[in-house]
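Provided herewith is a single structure, encoded as structure tokens, for subsequent inquiry.
Note that one protein chain is taken out, while the other chains of the complex remain in position.
As written, the chains take the letters A and B, and residue 1 is the first residue of each chain.
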Amino acid sequence: MLLRRFGKGTLNYAIISLFVVFSAFPFYWMLIATFKNSTDLYKPANNPFIYNLPPTTENLRLLFNQTNYPAFLVNTIIVGVVVVIITIILAVPAAYSLARLAGSWGERLGVGMFMVYLIPPTLLFIPMSRVVTLLGLRDSILSQIVIYPTFTVPFCTWLLMGFMKSIPSDVEEQALVDGYSRLGAIWRVMFPLALPGILTIIVFTFTLTMHEFIYALAFVTASDQKVISTGVTTELIRGDVFFWQSIMAAGIIVAVPVAIIYNLFLDRFIAGFTLGAVKG
Amino acid sequence: MAVVETRGLEKQFGDVKAVNGINLTIGEGEFLVLLGPSGCGKTTTMRMIAGLEKPTRGEIYIAGRKVNDLPPRARKVAMVFQSYALYPHMTVYNNIAFPLKAEKRSKDDIRRKVEWAAGMFNIGHLLERKPRQLSGGERQRVALARAVVREPDVFLLDEPLSNLDAKLRALARDELKQYQRQLGVTTLYVTHDQVEAMGMGDRVAVISGGQVRQLGTPQELYRTPADTFVATFLGSPPMNLVEKDTCILGFHPEHILPAEVHSHAHDPLHLAFRVTRVEYLGSERFLYGVVDSVGDPTRIVSAIPSLVTLNIEAGNTYDFVVDRQDLSFFDKTTKQRIAPVAFDHDPARIGE
Partner (left out) sequence: MDTTLISHTEEAYRPSWRDNSRILAVLMLIPAAVYVILLVGVPFVMAILFAFSDVTVGDPALDRFTTDTFQRVLNDPNFQRALSNNFLFTIVSQAAVLVLANILAAALTRNFRGKWLVRFFILLPWATPIAIGTIGWLWMLDSVYSPIDWTFRNLGLLKQVGVMGQVGILKNSTNMYWLGEPGLAMFSVILVQIWRMLPMSTVIVMAGLTSISPDIRDAVQVDGVGWWREWREVTLPLLRPILMVALLFGIIFTFTDMTVVYVLTRGGPPPNTTQVLASWAYIKGIQSGNLSEGAATVLFMLPVLLGVALVMLRIARRSEVS
């Protein structure tokens, strides 16, 4: 029928094109809007997808000079980096312990770890918010630095666990026979071999912290302490008016690099995911 | 003096007893083979000697010291795994040097020893490569070089030839034995391949169900197997077993020959052999068929060397002879070897 006339390949391309348009057109628009002149933008009759008036970098200047966006960026990066460090320190040894040393307990605890990840921030944010106040961390990025590992650590431990299990154990045992203590074998053999997995969890930890919204919203109200996800959606307003172009600019500046990195690490992520999820 | 000794070694995994009472001694410079099918406990035994598993019961002595509570690094053993376990992220040089670095030797010391070990196995030209760039045979040599470089008390080899092509295996067998002779290292070798075991072992321990069925030289195992398991595990084709009354008779395929050929038999036992199939293999012929004049009709194999040119055809019954001194006797219930049993036997009539 249709297939025979157009060929399977064409149908494929058609389907893919539809999905690509669906996924990407908001970003296409965000890109255009970044440089749109306000007079052009706020005319409903104007074609929104082209420049009816020449493009301008005014919105970018506004974004970087007159809003707290640079502060949002810096805060996001600081939170991301520190949370990554904390996560690695906690999750890498834990993953090894569960993958290699804990026997059948390891399996069960690993599943338990994963279940903890399934407890959503939206369940805990109210008591968390109280905890943050009690610890005196309200309105500081420290609140996020302390709390975010509660979801990055379980996820990364589980992911790394699956990854480490896929590394054959005879290389570590060889190191034991070759004259190293278990600790020495971990450091000199397992750790180098696990680097790809560690790299993957660095990437995903960073992006997980960037995505987080409700904790950031609940913990921090001071403007210059906000991160991108909360800052862009709540701060780029004057009164009732959104700085639309700047908001779009703010968004696309963040979205594109992250998507590029996701694309690069996707295969690794899938490998870890299927190792952990389907094979339990 | 025994370099390695195990006393009453047992290992339990949950409710499975993988090793159920193994007593071994390995003498200085001896090449002892642990032979058995998969799951018999031979690898577990070796791992306990290496220190990678803790015995549930029993003791292990290496060079006179009790090593039960010592970690692998304190036992002065070297091990080669079936997969060779080369460190993928290190060069061949660093792989071989790795055990020496654990000893905190000087750089020059290390270089000297690595080059010595590499020279011994002819891999000096591969030192800067990474494991993934090597062939199977080359990887095996690197693993061996790494094992010898520390001059250990004991070599533990876990099926090191099973990953090689069949063609390479015979050659590798020869080389390996020669290295061992050269170095004079006490060696424990684990395999499921009885050809390897018979060809390389000074003594062989046949293991099944976590226990040693028989420990002896290859000749002892082959000529006087201690039970039917050993009897049918060795030899290709394995020993023929025929049940008669309360005992089992065993004889090797090469010991049952046409009567005309086996004229020098001391104490001939005649058997009517109905041949059902002939396999021509060049150096010998395998005759598959049935004997029914001793006990129930039983399928057996006879192996005739090519020098015997007698014409044998499937479908016919022939008069074959086994020398009674080539017979092994086993108890029907315990399957253990027993003394020869006298029995009456009518030479079967040869139908045409």
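In this section, contacts are C-beta pairs under 8 Å (C-beta built on N, C-alpha and C of every residue); 3 or more make two chains touch, one makes a residue touch a chain.
Nothing here was measured: the structure is a model prediction, and the numbers come from that model.
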Displayed partners of the chain not shown (whole complex): A, B
Option touching the unshown chain, where A:63, A:137 or A:232 are the choices: A:232
Residue, one of B:55, B:99, B:160 or B:216, that touches the chain absent here: B:99
Positions on chain B where the hidden chain makes contact: 69-71, 73-74, 76, 99, 102-104, 150-151
Touch residues of chain A, complete complex, unshown partner: 12, 15-16, 19-20, 22-24, 26-27, 29-30, 33, 41-42, 44-45, 47-49, 89-91, 93-94, 96-98, 101-102, 109, 111, 113, 115-116, 118-120, 122-131, 146-147, 149-150, 153-154, 157, 179-184, 186-188, 207, 210-211, 213-214, 217-218, 228-230, 232-233, 242, 244, 247-248, 250-251, 254-255, 258-263, 266, 270, 273-274, 277-280
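Following the convention adopted for this analysis, only the chains that are shown with their structure count from here on.
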CA centroid of chain A to CA centroid of chain B, Å: 56
Touch list for chain A against partner chain B, complex: 168, 170-171, 173-182, 184, 189, 192-193
Interfacial residue positions of chain B with respect to chain A in the complex: 50-52, 71-73, 77-79, 81, 83, 85-89, 98-99, 102-103, 146, 150, 156
